[in-house]
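Only a single protein chain was left out; the remaining protein chains are all shown in position.
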Amino acid sequence: MIAPAHSSDPSSSGSGEEQRAIRVRILRQDAPGQESYWERHVVPYEPNMNVISVLQRIAAGARAADGRPVAPVAWDCNCLEEVCGSCTMLINGATRMACSALVDRLLEDGEEIELRPMSKFPVVRDLVVDRRRLFRGLEKVKAWVPVDDSYDHGAGPRISPEEQEDAYPLSTCMSCGCCLEACPQYVKIEPVRRDGEAPEAFAERRQGAFDRGFVGAHAISQAMLFNSHPTGKMIADERLETLTAPGGIQMCGNAQNCVAVCPKGIPLTRSIARAGRSATLWAIKRLFDR
Amino acid sequence: MTRDETAADSFFTRHQFLIYRLFSLAGLLPVGAFLVVHLLTNSSILGGAESFQDRVDTIHGLGPLLVPVEIAFIFLPILFHAVVGFVIIAGGMPNVGSYPYAGNIRYTLQRASGMIAFAFIVWHLVHLHWLGAPFRGTALPGFDPHHASSTLAVAMASLGMNLLYAIGMLAAVYHFANGLWSLGITWGVWTSPAAMRRANWLSVGVGAVLALAGLGSLVGIRRIDVDSARALEERRGEARRMLEGGVPATPAAVSADVGT
Partner (left out) sequence: MAQPRVLVVGGGLAGLSATMRLAELGVAVDLISLVPVKRSHSVCAQGGINSVNALTRQQGDSEWKHFDDTVYGGDFLQHQPPVKEMADWGPRIIDLMDRLGVPFNRTPEGFRDQRRFGGTLYKRTAFAGATTGQQLLYALDEQVRRHEVAGRVKKWEFWDFLAPVLDGHGRCRGAICQDLVSMQFRSFAADAVILASGGCGLVFGRSTMSMACTGSAISRAYQHGAAYGNGEFIQVHPTAIPGADKLRLMSESARGEGGRVWVPRTPQDPRDPTTIPESERFYFLEDRYPKYKNLVPRDIATREIFDICVNEGLSVERDRPCVYLDLTHIPRQELDRKLHGILEIYEKFQGVDPRSVPMKIFPAVHYSMGGLWVDYQRSAGGGMEEGSPRNHQTTIPGLYAIGECDYQYHGANRLGANSLLSCIFSGLFCASGVIAGGEGASRTAAEEPARLFDSALRREQDRHEALLGRRGGGDNPYAIHQDLGALMTRVATVVRRNDQLAAAYDEVCTLEERWTRSAVSDTGNWTNQNVTFTKSLGDMFPLAKIILKGALLRDECRGAHFKPAFSVPGLSATDPVDRRREAEAWCDRFAANTERWLKSTVARPGADGHPQITYEDIDTSLIPPRPRLYGLVGADLIEEVWRERQASVAEGASRATVAAAAT
């Protein structure tokens, strides 16, 4: 997104003490299909910085560490409060949100901060990746309550506090993609448009490729969220059909990285195990009902 | 790594869920169950040559049924489990370097142990099973079920062989025990984090028992005195031949021979 930059008042750094600098190494890529390359940047240290503010300074400066003018580094962000899910990237090798990655903590690990784009999604530019496949997963599992319409039909179903406490954490999933990035079973799918291929044909082929790949922990968890909702469960079978289709729940390898990296602490493995149970019962039922 | 599938979905892709579930099931039944029986049977060697020979004779009591049973309930399931397993391994990208979490380490070890166990099983067949006889020649005498302890002790004489078996056996045990835990999640037997932790202790327990049984077998083999074992086996062989030849035997001799 758009990247405003603010450095603190210049007088703040002129208090006589030596100016500390933050060294950053960024894996850049100008466009899809192009070679990636490392670029070093140096940013003056300020207290309480996070990776976003470092990137804002880099964008404003538009100069590499050696002073060479370079195009500003592109990255995704919006809320900067860790609720919108935009700014996922690999920071010092691991997936996380850039807004809640504090520079002081990162510098405890080493002298230099390393930033790379997510590796499981096609790079658009620099740290910006194309996460359409993630949202396609939500379409596939029908992650919605199938209401008749948006007119007034009175309140929704009664729900016990226990059910609400069960559902609420799942509903805080912000589609950041950390669970997918860390999942060893989730493999990058990056179809390339062929010569002479119509955009629509390409989009269809890409969607087909997405749909055969692993749907991922986030979508499985959303399917379980809606399969537990009194109205949502009216199409539970359709969701289970998707979860047992190619790329479904069977692709999970129980590495459980998803739950370990989830910035919102969503019990993803519980959702996966519940989906496994539902799928088991559903498959048996189908076997004998047919 | 990128994947760009355009061809019509293969049989494997279309039936992915069913195949993966059968794969998971096969790991428990019959392959896992066989592993348990096999290791516990082997551990009877700790009780000496006689007790071991009893167990071996029981298994071989199946007679002409043994080969079809082995093929149907052991070899084919293992082969199926292995083939699908290799497909799964090929489709994943272990990343334990970036995410060194316990679950991820176990995931990676599951794949590594599966591959080690499979290689070991192939070697194990070549080394000791009748299927491997054509590959063995005279240098490797193999395992003779009628001389169970003595032939085993000869085959397992070197320390290197013991080490090889220890590694292969532990890989198989880890693969089974951890697979048991994973299977419970796959099928939805344990779903909450607390239940997963409890199930984890179950799998640790199963793994510990099997590992002890397996290592115990190796110790037991080393304690076998080849000559006295052979003498015992010869005596029992004579008795068996007499039985098969229709020579009447005392009831005591029969009960001693069949054993339990």
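Read from first to last, the chains carry the letters A and B; within each, the first residue is number 1.
What we mean here is this: a residue touches a chain if its C-beta (ideal position, glycine included) is under 8 Å from a C-beta of that chain, and two chains touch if they have at least 3 such contacts.
Source: prediction; values computed, not measured.
Undergrad: If I'm reading the header right, one chain is hidden. Which shown chains does it touch across the whole complex?
TA: A
Undergrad: Please identify which residue in A:35, A:149, A:195 or A:289 touches the non-displayed chain.
TA: Of these options, the touching residue for the absent chain is A:149.
Undergrad: Tell me which residue among A:121, A:186, A:210 or A:226 touches the hidden chain in the full complex.
TA: Only one of A:121, A:186, A:210 or A:226 touches the chain omitted from view, namely A:226.
Undergrad: Taking the full complex into account, what residues of chain A touch the chain not shown?
TA: 1-9, 11-12, 30-31, 46, 48-50, 52-53, 56, 59-60, 62, 69, 71-72, 74, 77-86, 99-100, 102, 104-105, 124-126, 128, 131, 135, 138-139, 142-147, 149-156, 158-161, 163-164, 167-168, 171-172, 174-175, 226, 229, 231-232
The rule is short, and it goes like this: only the chains that are shown with their structure count from here on.
Undergrad: Averaged over CA atoms, how far is the centre of chain A from the centre of chain B? Could you give it in whole Å?
TA: Once rounded, the distance between the two centres reads 42 Å.
Undergrad: Which residues, counting only chain A, touch chain B once they are in their complex?
TA: 90, 93-94, 182, 184-185, 187-192, 205, 208-209, 212-213, 244-257, 260-261, 267, 269-270, 272-281, 283
Undergrad: Show me the residue ranges of chain B that touch chain A in the complex, using the header's touch definition.
TA: 1-6, 9, 13-14, 16-18, 20-21, 88, 91-95, 97-99, 101, 103-104, 106-108, 110, 182, 185-193, 196
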